[in-house]
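What follows is a single structure, and I will ask about it in a moment.
One protein chain omitted, others in place.
Then we have chain A:
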Amino acid sequence: MDRIRDQINATARRVPTWAVYILCLLPAPYFFYLAVTGNLGPDPVKPLEHKYGELALQLLIAGLCITPLRQHLGINLIRFRRALGLMAFAYVTFHLLVWAVLDVQTLGRVVEDIIKRPYITIGMAGFALLLPLALTSNNYAVRKLGVKWRKLHKLTYLAVFLGGVHYIWLVKGIQLEPLIYMAVILGLLALRLRGRKPSRIAA
(Lines give C-alpha, C1' and ligand atoms only; values in the text may rest on other atoms or scores of the structure.)
Protein backbone atom coordinates (compact mmCIF):
# COMPACT_ATOMS: atom_id res chain seq x y z
CA MET A 1 0.00 0.00 0.00
CA ASP A 2 2.77 2.45 0.93
CA ARG A 3 4.60 1.65 -2.30
CA ILE A 4 1.49 2.32 -4.38
CA ARG A 5 0.98 5.59 -2.54
CA ASP A 6 4.57 6.70 -3.05
CA GLN A 7 4.38 5.77 -6.70
CA ILE A 8 1.19 7.81 -7.20
CA ASN A 9 2.73 10.78 -5.40
CA ALA A 10 5.93 10.54 -7.45
CA THR A 11 4.01 10.30 -10.72
CA ALA A 12 1.70 13.16 -9.74
CA ARG A 13 4.70 15.40 -9.04
CA ARG A 14 5.86 14.93 -12.62
CA VAL A 15 2.48 15.87 -14.16
CA PRO A 16 2.37 19.57 -14.96
CA THR A 17 -0.88 21.28 -13.94
CA TRP A 18 -1.40 22.69 -17.43
CA ALA A 19 -1.82 19.09 -18.62
CA VAL A 20 -4.79 18.73 -16.24
CA TYR A 21 -6.38 21.88 -17.69
CA ILE A 22 -5.98 20.56 -21.24
CA LEU A 23 -7.23 17.09 -20.35
CA CYS A 24 -10.30 18.48 -18.59
CA LEU A 25 -11.11 20.91 -21.38
CA LEU A 26 -10.91 18.43 -24.25
CA PRO A 27 -14.37 16.86 -23.73
CA ALA A 28 -16.04 20.27 -24.26
CA PRO A 29 -15.19 20.71 -27.97
CA TYR A 30 -15.38 16.95 -28.50
CA PHE A 31 -19.02 16.67 -27.37
CA PHE A 32 -19.90 19.92 -29.13
CA TYR A 33 -18.48 18.45 -32.33
CA LEU A 34 -20.50 15.25 -31.81
CA ALA A 35 -23.64 17.33 -31.28
CA VAL A 36 -23.10 19.43 -34.42
CA THR A 37 -22.39 16.39 -36.57
CA GLY A 38 -25.50 14.52 -35.41
CA ASN A 39 -23.63 11.99 -33.32
CA LEU A 40 -25.50 12.74 -30.10
CA GLY A 41 -28.80 11.55 -31.55
CA PRO A 42 -31.57 13.45 -33.34
CA ASP A 43 -32.22 15.86 -30.42
CA PRO A 44 -28.64 16.93 -29.62
CA VAL A 45 -29.41 19.94 -27.39
CA LYS A 46 -30.44 17.91 -24.34
CA PRO A 47 -27.61 15.33 -24.46
CA LEU A 48 -25.03 18.12 -24.84
CA GLU A 49 -26.58 20.13 -22.01
CA HIS A 50 -26.65 17.04 -19.79
CA LYS A 51 -23.12 15.96 -20.72
CA TYR A 52 -21.67 19.33 -19.69
CA GLY A 53 -23.69 19.27 -16.48
CA GLU A 54 -22.49 15.78 -15.66
CA LEU A 55 -18.87 16.68 -16.34
CA ALA A 56 -19.23 19.69 -14.06
CA LEU A 57 -20.54 17.48 -11.26
CA GLN A 58 -17.81 14.91 -11.86
CA LEU A 59 -15.09 17.57 -11.68
CA LEU A 60 -16.59 19.08 -8.54
CA ILE A 61 -16.65 15.62 -6.98
CA ALA A 62 -13.05 15.02 -8.08
CA GLY A 63 -12.13 18.29 -6.34
CA LEU A 64 -13.85 17.09 -3.17
CA CYS A 65 -11.74 13.92 -3.24
CA ILE A 66 -8.41 15.76 -2.93
CA THR A 67 -8.46 16.43 0.80
CA PRO A 68 -9.73 12.99 1.95
CA LEU A 69 -7.20 11.31 -0.34
CA ARG A 70 -4.44 13.13 1.45
CA GLN A 71 -5.84 12.78 4.95
CA HIS A 72 -6.81 9.15 4.77
CA LEU A 73 -4.49 7.65 2.17
CA GLY A 74 -1.57 10.04 2.11
CA ILE A 75 -2.01 10.68 -1.61
CA ASN A 76 -1.13 14.28 -2.36
CA LEU A 77 -2.88 15.74 -5.43
CA ILE A 78 -3.43 19.16 -3.94
CA ARG A 79 -1.54 20.83 -6.83
CA PHE A 80 -4.41 19.89 -9.13
CA ARG A 81 -7.27 21.14 -7.00
CA ARG A 82 -7.39 24.61 -8.50
CA ALA A 83 -7.42 23.18 -12.02
CA LEU A 84 -10.26 20.80 -11.13
CA GLY A 85 -12.26 23.57 -9.51
CA LEU A 86 -11.81 26.02 -12.35
CA MET A 87 -12.61 23.38 -14.94
CA ALA A 88 -15.74 22.40 -12.99
CA PHE A 89 -16.75 26.05 -13.09
CA ALA A 90 -16.08 26.12 -16.84
CA TYR A 91 -18.40 23.15 -17.40
CA VAL A 92 -21.14 24.63 -15.23
CA THR A 93 -20.84 27.71 -17.44
CA PHE A 94 -20.97 25.63 -20.66
CA HIS A 95 -23.98 23.76 -19.24
CA LEU A 96 -25.71 27.04 -18.46
CA LEU A 97 -24.90 28.49 -21.89
CA VAL A 98 -26.21 25.47 -23.81
CA TRP A 99 -29.36 25.55 -21.70
CA ALA A 100 -29.95 29.29 -22.13
CA VAL A 101 -28.82 29.83 -25.73
CA LEU A 102 -29.55 26.55 -27.53
CA ASP A 103 -32.36 25.08 -25.42
CA VAL A 104 -34.52 27.84 -23.94
CA GLN A 105 -33.38 30.41 -26.54
CA THR A 106 -35.08 33.58 -25.28
CA LEU A 107 -33.89 35.76 -22.42
CA GLY A 108 -37.40 36.30 -21.08
CA ARG A 109 -37.96 32.60 -20.72
CA VAL A 110 -34.51 32.05 -19.21
CA VAL A 111 -35.36 34.57 -16.49
CA GLU A 112 -38.84 33.11 -16.07
CA ASP A 113 -37.43 29.59 -15.68
CA ILE A 114 -34.86 30.72 -13.12
CA ILE A 115 -37.55 32.38 -11.04
CA LYS A 116 -40.40 29.94 -11.48
CA ARG A 117 -38.77 26.50 -11.63
CA PRO A 118 -37.20 25.52 -8.30
CA TYR A 119 -34.76 22.98 -9.74
CA ILE A 120 -33.42 25.64 -12.09
CA THR A 121 -33.33 28.19 -9.25
CA ILE A 122 -31.22 25.72 -7.29
CA GLY A 123 -28.90 25.11 -10.22
CA MET A 124 -28.44 28.85 -10.67
CA ALA A 125 -27.75 29.25 -6.96
CA GLY A 126 -25.01 26.64 -7.30
CA PHE A 127 -23.54 28.58 -10.22
CA ALA A 128 -23.76 31.85 -8.30
CA LEU A 129 -21.89 30.29 -5.37
CA LEU A 130 -19.12 29.07 -7.64
CA LEU A 131 -18.62 32.46 -9.27
CA PRO A 132 -16.72 34.16 -6.40
CA LEU A 133 -14.69 30.98 -5.97
CA ALA A 134 -13.59 31.01 -9.61
CA LEU A 135 -12.77 34.72 -9.38
CA THR A 136 -10.57 34.16 -6.32
CA SER A 137 -8.77 31.14 -7.75
CA ASN A 138 -5.54 32.98 -8.40
CA ASN A 139 -2.38 33.44 -6.31
CA TYR A 140 -3.04 37.12 -5.75
CA ALA A 141 -6.48 36.48 -4.21
CA VAL A 142 -5.18 33.60 -2.09
CA ARG A 143 -2.47 35.85 -0.63
CA LYS A 144 -4.74 38.83 -0.24
CA LEU A 145 -7.60 36.95 1.44
CA GLY A 146 -5.46 34.73 3.66
CA VAL A 147 -7.61 32.89 6.22
CA LYS A 148 -10.77 34.27 4.66
CA TRP A 149 -9.91 32.46 1.41
CA ARG A 150 -10.21 29.07 3.09
CA LYS A 151 -13.54 30.02 4.63
CA LEU A 152 -14.86 31.41 1.37
CA HIS A 153 -13.91 28.30 -0.56
CA LYS A 154 -15.91 26.12 1.80
CA LEU A 155 -18.86 27.38 -0.30
CA THR A 156 -17.86 24.58 -2.67
CA TYR A 157 -19.56 22.13 -0.30
CA LEU A 158 -22.89 23.87 -0.63
CA ALA A 159 -22.48 24.36 -4.38
CA VAL A 160 -21.80 20.66 -5.01
CA PHE A 161 -24.73 19.70 -2.80
CA LEU A 162 -27.02 22.04 -4.76
CA GLY A 163 -25.71 20.51 -7.99
CA GLY A 164 -26.66 17.06 -6.72
CA VAL A 165 -30.17 18.22 -5.74
CA HIS A 166 -30.56 19.92 -9.13
CA TYR A 167 -29.77 16.61 -10.86
CA ILE A 168 -32.17 14.51 -8.73
CA TRP A 169 -34.93 17.05 -9.22
CA LEU A 170 -34.67 17.37 -12.98
CA VAL A 171 -35.18 13.71 -13.94
CA LYS A 172 -38.59 12.13 -14.40
CA GLY A 173 -39.58 9.29 -12.09
CA ILE A 174 -37.03 7.64 -9.83
CA GLN A 175 -33.68 7.23 -11.55
CA LEU A 176 -30.57 5.62 -10.14
CA GLU A 177 -27.77 7.81 -11.54
CA PRO A 178 -28.56 11.09 -9.76
CA LEU A 179 -29.04 9.17 -6.52
CA ILE A 180 -25.56 7.64 -6.89
CA TYR A 181 -24.06 11.10 -7.47
CA MET A 182 -25.82 12.41 -4.37
CA ALA A 183 -24.63 9.45 -2.26
CA VAL A 184 -21.03 10.10 -3.34
CA ILE A 185 -21.36 13.84 -2.63
CA LEU A 186 -22.88 13.25 0.82
CA GLY A 187 -20.21 10.65 1.58
CA LEU A 188 -17.41 13.06 0.69
CA LEU A 189 -19.00 15.85 2.73
CA ALA A 190 -19.45 13.48 5.70
CA LEU A 191 -15.71 12.74 5.62
CA ARG A 192 -15.15 16.43 6.35
CA LEU A 193 -17.35 16.34 9.43
CA ARG A 194 -15.45 13.34 10.76
CA GLY A 195 -12.09 14.73 9.82
CA ARG A 196 -12.64 17.94 11.78
CA LYS A 197 -12.66 16.53 15.30
CA PRO A 198 -9.02 15.40 15.60
CA SER A 199 -7.75 18.65 14.11
CA ARG A 200 -9.70 20.57 16.77
CA ILE A 201 -8.09 18.55 19.51
CA ALA A 202 -4.70 19.11 17.96
CA ALA A 203 -5.37 22.83 17.87
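General remarks:
Following the convention adopted for this analysis, contacts are C-beta pairs under 8 Å (C-beta built on N, C-alpha and C of every residue); 3 or more make two chains touch, one makes a residue touch a chain; residues count from 1.
Note that contacts and distances are computed from a predicted model.
With the options "ABC transporter permease", "Phenylacetate-CoA oxygenase subunit PaaC", "Manganese transport system membrane protein MntB" or "Protein-methionine-sulfoxide reductase catalytic subunit MsrP" in hand, the undepicted chain maps to the protein name "Protein-methionine-sulfoxide reductase catalytic subunit MsrP" (source: UniProt). Only one residue in the set A:7, A:138 or A:175 touches the chain that does not appear here, and it is A:175. Across the entire complex, the residue among A:20, A:48, A:90 or A:159 in touch with the chain not shown is A:48. Even with one chain removed from view, chain A keeps its contact list with that chain: residues 35-36, 38, 41-48, 102-103, 105, 109, 112-113, 117-120, 169-176.
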